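The complex is shown incomplete by one protein chain, all other protein chains being positioned as in the whole.
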Amino acid sequence: MTTRGRRSRWGAAALTLTLALAACSDDDGGEGADPTSEDGTGGETEDSTGITLVQEGSALAAIQERGSVRCGTRDALPGFAVLTPDGDHVGFDADFCRVIAAAILGDAEAVEFVDLATEARFTALQSGEIDVLVRNTTWTAGRDGSEGATFLQPTFYDGQGMMVAADSPYQTVADMDGATVCVAAGTTTEGNVASEFSRLGITPTEVLSFPEPELIQDAFIAGRCDGWSSDVSQLTGLRSEFPDGPEALRILEDVFSKEPLAPAVADGDTELAQAVEWAIFATIQAEEFGIDSTNIAEFAESEDPLIRTFLGTAEEGGTFDPGLGLPPDYAVQVITQVGNYAEIFEEHLAPLGLDRGLNTLWSEGGLLYAPPYR
Amino acid sequence: MSTAPMSPATWVRHNLFRNRRDAITTVIAAVVVGWVVFQTLRFVFGTARWEVVRANLTLFLVGRYPADEQWRIVAVLIAAAAVAGLVTGVLTKRRRRAAIADDAPLPPLPFARRLGLIGARYWPALVLLLVLLLLARTSTPWVVAGAVIVAAVVGRLVGGALPPKVGIVLYALPVVLPFVALPFLTGPLGWDDWGGMMLTILLATVSMIACFPLGLLLALGRRSTLPALRGLSIGVIEFFRGVPLVALVLMSDVGLGFFFPRDALPGRVVRVTIAFTIFTAAYVAEIVRGGLQSVPRGQTEAAQALGLPPVRMMALVVLPQALRNVIPALVGQFISLFKDTTLVFIIGFLDVLSVADNVIQQPDFRGQGLFAESLVFAAALFWVGAYTLSRESQRIERRLGVGSR
Partner (left out) sequence: MFFQAAVLAAVAAFGLWLAGNLRANSEATNIPLSYDYLGQPARFPIAGSSFRIEQNVRSAIIVGVGNTARVAVVGIVAATLIGTLIGIARLSTNWLVSKAAKTYVELVRNVPLLVIIIFSYKALFLQLPRPQEATRIEGLLVLSVRDIAVPWSRVAEGKAPAVLGVLVVAGLAAWLVARWRRSVFDRTGQPARAGVASTAAFVVITAAGFVALGGPVDVTSPQFDEGVVSGGIRMSPEYAALLFALVLYTSSHIAEIVRGSIQAIPKGQTEAATALALAPGQRMRLVVLPQAMRIALPALTNQYLNLTKNSSLAVAISYFELTNITKLSIANRSPAVPSYGLLLVLYLALSLTIAGITNLVNRRLAVGDR
């Protein structure tokens, strides 16, 4: 009898320790943060977590306190974000991360890039692992509504297309009855292919989705699929980097979906959302004013009141502060450190062979339109 | 096995051509084996283009660890070699003394014979080391390898010369080493940017160390007579043994974050380590439970008769015996864990497998179908590690078996 009692007490001690351990292992992780095990087991769970989560504007304040923007992106999408051997992120999306950092913190390099897998992107946003998602992500109602994300001003208006081998018989998507199409898993493209094929009254043999573009490329080269469907901008980028040379591939003319690629922040973060949105507007507005990183000095003394307000130049009644939580000269920082929309586009997307298409200013028939800054 | 030396002809007749059926089998097998061996050799020394491995050797081994901080790795390697040498030295000396005490002194082996034994025991690791050195483009790796070997030899000699009382203290070294080495290595980098073989070793080592106490407690909990505790332990153990590790790894990446307060979210490496730790702890718990059951009842009874309180009885009598018996199984579990760390490939970490998969996309190597080369190299790295460990575990098993019976 005694044996039993004693042994069981052992077990009890064991479990207590287990718990302490489990709680400790949490501590190890919380780089700097420190939820002690007492907190954890104390029972004031709701308040201790609830406060930090819903506090208004905490994200923007947290960024300012931290001194860097955690920007979710990817490491291998030519033109949008590519990781160089030196560990730099280069591309259109990467530059918009810098735009945001320049606007909020005045330092375009104050970005922590977080490379995310497709299916991890929204959870990273939801769990607060990243502040803002600039990862070639299509704005859809479903995502806006049920992924806990708030989508902002699109940085790129895209559409889905189809790429085939140059020597294949297909001229349009309608020719592709019975074809095998490869797409990236977890993107809007999967559903779009199926919808488009059924709209055209044809059926694909298979729509194969792969977790990463590299794998699609391997499969495509091997002849596993006839078509490779994705956003036209992505296809253009992938084609430009294709191992057998871009001539080996052909992008069909059909564009069969609307894909506004927009940055997103977590739901309930109005302040951060506004800051990010106006950072993007600044690049568009600057292009409209004709201000770029090379000539911005000439505008410092501009007489145009709209430009003076935009650049945060001191006026008679003081400096204009719209109350967005951004420094008054944020547009100057964005333009000098990164550039205006046209510059970013020309640097990263034009070399792939993309033309501006829908992504020109409204005044030139495009969709880029920044609300007035006043 | 063979007692009397056989002439080659007898050997062949006995082992390959015993009767007609045997002869036919041999011929068929010889054709198949010959073809496989031929193809393998042709691939390794002929058709394979190893340049992709050669150019990315650093990436395979240490990922993106900054070049001007790599001296830290060298320092840790040398320290590890020295510690390993020291402990071997002390152990050998102890064994010698024990043998002398038993009136069966071990005759000292000639140096060449000893080298031969080491070669037979560690040939895969030695071959791999040689291959790595031959692939290396600079002379630094040679110097490092030399320094590591010198450290091991010096450690071994010092360990052998130390008085036994000091020697015992040295057992603490291998336990302490990871706790010193890890922060030292992490210093310039943080946790989230590890890569290559180093990431693999980091994940496996940290998870194994972290899971052990947890597994031990779960095992004790399962043996407890308190129904609630036993039920809880059984529940935890069986749950984590019943689900695939992949699911836990995926969940650590996109689901686990929900269980933490938002401002205390651990990094990705830590989250995945938690997944590995909990998963392995469930298996370790079962191993330890097996060990506890293997301790004869008489031992506990004897301890009680001596009036030992239960905690001391467990700590001083039962556990040491139980753990000694399960060392081989624990090594086996570590091997599994070592191989399972490749799962982080799925969530996009830059581990060995991921490096192997990525390097063939580099501009110089893209589209040349070099999968076989880089994957075979990655497989070889794992194979050498796992095979060496499993052979060591068999050695321990044999030695324990001899000792306890």
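As written, the chain order gives the labels A and B, with residue 1 at the start of each chain.
Heads up, the rule we're going with is that a contact is a pair of C-beta atoms (placed from the backbone, for glycine too) under 8 Å apart; a residue touches a chain by one contact, two chains touch by 3 or more.
Source: prediction; values computed, not measured.
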Legend entry - Contacting the left-out chain in the complete assembly, out of B:P174, B:G187 or B:P244: B:P244
Legend entry - Listed residues A:G87, A:G178 or A:G245, member touching the removed chain: A:G178
Legend entry - Candidate in contact with the missing chain, chosen from A:Q126, A:Q285 or A:N359: A:Q126
Inset, instruction - Extract the touching residues of subunit B with respect to the undisplayed chain. - result: 15-16, 18, 22, 25-26, 29-30, 32-33, 226, 228-229, 232, 239, 242-247, 250-251, 254-255, 257-262, 335, 339-340, 342-343, 345-346, 353, 356-357, 369, 371-372, 375-376, 378-379, 382-383, 386-387, 390
Legend entry - subunit A residues touching the omitted chain (full complex): 8-9, 12-13, 15-16, 19, 22-23, 39-43, 45-46, 49-50, 53-54, 118-119, 123, 126-127, 142-143, 146-148, 178, 180, 185-187, 190-191, 193-195, 206-211, 215, 218-219, 222-224, 266-268
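In this section, only the chains that are shown with their structure count from here on.
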Inset, instruction - Quick one: which bits of subunit A touch subunit B in the complex? Just the residue numbers, please. - result: 2-15, 17-18, 21-22, 25-26, 28-31, 33-35, 48-49, 52-53, 62, 76, 87, 115-117, 119-120, 123-124, 126-129, 211, 214, 217-218, 221, 242-244
Legend entry - Residues of subunit B that touch subunit A when the two form their complex: 64, 190-191, 210, 213-214, 216-218, 220-226, 229-230, 232-233, 253-255, 257-258, 260-268, 270-271, 274, 277, 300, 304, 309-311, 313-314, 346-348, 357-358, 361, 366-368, 371
